[in-house]
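A single protein chain has been omitted; all remaining protein chains appear in their positions.
Then we have chain A:
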Amino acid sequence: MTERTQAEQVNPEPVEPVQPVGGEAQPEETRVTAPRPKETAPAPGTKPSGILPGLVKGLAATARTLTRHAHTAEYPDVMPKLPPRTRGVIALTEENCTSCMLCARECPDWCIYIDSHKEELPPTTPGGRARQRNVLDRFAIDFSLCMYCGICVEVCPFDALWWSPEFEYAELDIRELIHEKDRLGAWMATVPPPAALDPASAEPAELVAASKPPRPVRPAAGEDEAAPARVRPARPAPGEGGPPAARPRREARAATPAATPTDTPTDTATPPTAPIPTDPAPTAVLPAADATPSGDAPADAGPADNPPADKDGGA
């Protein structure tokens, strides 16, 4: 056998000198290299030099494997250690779901079923407008159709859907694989906490906003009249704080009608609302919304009141 392998190695060598005959400088080089391959035949590593090393290598490989731990996953006895982002089953936080249907529509195999109805909420203040909200009746995922692409989890804007690494929910009847919302909700307990942020990353926007010092209490309206000139130059300076800077502008404008003719004609509507809220939070929007229908005079001035009206519609 050794003779044969050597013969095989020798055979291709005579072929090589034949090929470069066309070249002019080549033959000399091949002459030089021709004897060399015999010694360095094992160097390329493609063929073992003889029968013995290969056999010994095989013995060594098995002996080495014998001394190491087996790769076998003893699954039913030992649970596998799955990475936290394993796509095992989809869990549902029912409270977060607004029945927006984004997940159901994005699902490539249409395995999410959502039924909902609208409920009328009575106005929170007397004379207020009744509001509507979606109530989730049914949320089901058919895991016999699901292909675990995770698009629904990605697309959910309200963090209602989560991946859980649990995978032991095989059924004897394929119809049992439709998980209704109670079963989907039960998976929430198995959802691992999100991974820690990278230490070098920027602080989350929520934390930054929460840790901001409260805004200084604004001076009373009477004093404010005297100080529009002070407020205005301050506006471009903050730069990044767009929304907070925008608010005082409106009040300043209300105080001094002649300030900017280019501005939208909010002036007519704002005087009644301006003194009430000193805060940009959504709570400030609601009273304003309640206030506008009650003071029916601005109904005509509706176009002037556009920005608040849009917010109401959106909410």
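Operating definition for what follows: contacts are C-beta pairs under 8 Å (C-beta built on N, C-alpha and C of every residue); 3 or more make two chains touch, one makes a residue touch a chain; residues count from 1.
Keep in mind that, in the parts below, contacts and distances are computed from a predicted model.
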Undepicted complex member, UniProt protein name, chosen from "NADH-quinone oxidoreductase subunit H", "Fe-S cluster assembly protein SufD", "ABC-2 type transport system ATP-binding protein" or "Ring-1,2-phenylacetyl-CoA epoxidase subunit PaaA": "NADH-quinone oxidoreductase subunit H"
Which residue of A:63, A:172, A:196 or A:217 touches the chain not shown here: A:63
Hidden partner chain, residues of chain A it touches: 1, 55, 58-59, 61-63, 65-66, 68, 70-72, 74
